[in-house]
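A single structure is presented below for examination.
Selected chains only, in their assembly positions.
For clarity, chains are labelled A, B and C in written order, and residue numbers in each chain start from 1.
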């Protein structure tokens, strides 16, 4: 199935991905990971919840960590352009029969919760509390020097269907992987904010969150994080990398938080604001699509992910096999 | 005069800055500078004109070098969203009485030429020839590894007026410098594409082009360029830097081409896609606004610029004095 | 067997490792690899031999590539302090019964060839033709920007015996790996020039050359090489890395030349000039000794090596098993 034409006049204007809620089973352990190791900044915390932002973000938070009996992902947040677009979004989801629950969220103005057709919980808002800039308070930089949340990557049981849905609400495909045998899409990267992606979908039992990614200044910050994790008890949390992606051309590292939620550290992809940007197609059997330098990803990377709150899992339609490390 | 509220629903949709034409007096010397030294890629050339693109660009060119008796800047190119937006742009400029000349430009579809109210020649188009990606052909990377054109910076004789005009066509202010005594704007940075700026204006005899900037991967590429220029006969072309800007937080270097056209090498500013992004205000007397590390810019940097073809010069209204290197 | 006390007053003064001769089966293919890809500089060449130096070296060459029917390593070169020390070295090897052949070598003054007790061909000299500095001719820098030859690493069938021999001629152990079960040495790193090593020995069928290493400025140069090799037909020549060694703390990459000779790209180890520097001991079962970040080396890395001209192979004494990638 070919990649659809981009929907350049979508029903409402999503600015960018914004934030995610992670259910975690040991809040102190998660704080040590996200704050002391990765270097995110605490913007609010109490006994059950910690809010975090990255160094160049002025919105109140990009992650909410919530103490929980079991690990989960509570919802993926997206910022829309203004109140008017928020209402248009709500009307659209309602018209699709996907449900619209207006919710109260700390530090956020009007917001509604819905789900995509595959069960992924989504939240839309236009106004989050704004905080003073800290990007030039260099004494606060720690860990990997995370600058901003970059993207969500999700397992989808039907990537073609996921692409069709997110395309309909204005996400544009920048790169994708096709299974040559079936012509179906194995994975796709789709953006709103002008980078390679705000969201990506990978074939697998879904919906699950594969990872959340943070943008950092340079590959050297990723090397610093590896050195730090390797010597502070986190060597087992390093899952894959460092390396250069074929797809997106970004330099990457994948690590796992104490509950197994996967975090990607990511830098140096390219600008995609041109509406006539041609998507780049990769073959599933191309060993360089995952890692330009040829190293395959480990099995865990293809199979493990975080469950979304209240989302039933479906095995993937496509049974093709990517290249897995032996 | 305060910074105006952003115009979030402008009369037409400009995607980004796109390209510039430089009149140069020795095309071979300019080729040595832009191609062999900076590392831009030739996409077309003949005896009188060379077209160049940076490594991640898929549009045909971001610079056209044109052999000329005298150095000049021929026009600043901007890409609009689609044909419909192009027509809306033409209608708008026509309605303003600024003139609309539909022009033939090599490698570009429908395009019109106009001027801003201060005389800067502008060109708008939506379609430029698209070229295959080369960002992963690493054997082609040379010099400073330029990835993309990033912004134009212009001398304006009335920065408040320039800001008002560009604000009206949808450019949003991200940072600005105020002269505390008069309350007037000394300089402003305005974006369309989600970085700190596509265009900036600095107080001075105008309109003149202060510089065109290119985005590079990391500060180390800028150090590489300095080492290269310093040992290939270009040491006198290094004007200012390297350093960290206070404004924009970018790492920078300014160099001059063989005709004196100023090129900035630039990396690591921040994302600005939020429509509610608060502009950051700097005081003209703050020595860290120019260079976070405190080093003032040389006098040439404040005084010299490239003239636009056919634009009459006006001395600046504001006579305040920035901090100049002794 | 414990590491011996350093011999601080050795029988003669070796300054550093110096050069190696590689027999290669396709000189043009090797030139493409060493010159066009790695970025070494040709200092002399004819139809059968190419001499290369790295960017900060002033000696004539660090590698001689010799066209041959089969791949081999012809001899490891070491520079001694002066003529007097050269004579003392010759007398010492002669007294050990290891043989001393005074040989004619292009671009080198008086030189003799001998073998260590395990069969490794060694060459000693004090004067090699000196060339003008090129380390500030930045236009010559290419590929991984190799600055200097750093070390030789060899398979030894009896690492304890190799350490004892090289210790007797003044190489000092900086780090070593012990097999906890037998108390024998699995691997050792030994220096003359003030870095972590000039020579290292790893348990295995020996003597064979495991790799020759080149020092580069920063980890980013190694990333540049990976990007280049991955997109110029050398993706299959990338064997292991990039990563941080536990031992030596260096950032590394291992690549294979067209004949399979292994080259390490290496940077950022530490200074070892103190005569009372305490060797650092690692356990063979420590997964972080190979790669601080935990990734094991592939089987090829433990098993494959280059044969020395005229050296009979012996299986290793120690049968312990390092951690190999699955």
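As a working rule, a contact is a pair of C-beta atoms (placed from the backbone, for glycine too) under 8 Å apart; a residue touches a chain by one contact, two chains touch by 3 or more.
The model shown is predicted, which means the values in this text are computed figures rather than measured ones.
A.B. asks: If you can see 3 copies, how many does the complete assembly in this structure contain?
C.D. replies: 4
Quick note on the criterion: only the chains that are shown with their structure count from here on.
A.B. asks: Kindly work out which chain lies most centrally, taking the average of its C-alpha atoms as its position.
C.D. replies: A
A.B. asks: Would you mind reporting the rotation angle for the C-alpha fit of chain A onto chain B, rounded to the nearest 5 degrees?
C.D. replies: Rotation angle, to the nearest 5: 180 degrees.
A.B. asks: Go ahead and note the Å separation of the Cα centroids belonging to chain A and chain B.
C.D. replies: 33
A.B. asks: Quick one: chain B and chain C, Cα centre-to-centre, how many Å?
C.D. replies: Using C-alpha averages as centres, the distance is 49 Å.
A.B. asks: Using the touch definition from the top, which residues of chain B touch two or more other chains?
C.D. replies: Those would be 136, 218.
A.B. asks: Can you name the residues of chain B that touch chain A in the complex?
C.D. replies: Against chain A, chain B makes touches at 8, 15-16, 56, 58-59, 79, 81-82, 127, 130, 133, 135-136, 147-148, 193-194, 217-218, 246, 249, 268, 270-271, 273-278, 280, 292.
A.B. asks: Touching residues of chain C toward chain B in the complex: what are they?
C.D. replies: It is residues 136-139, 218, 220, 224, 227-228, 230-232 of chain C that touch chain B.
A.B. asks: Which residues of chain C touch chain A in their complex?
C.D. replies: That would be residues 218-220, 223, 226-227, 229-231, 235-236, 238, 242, 244, 251, 287-288, 292-295, 325-326 of chain C.
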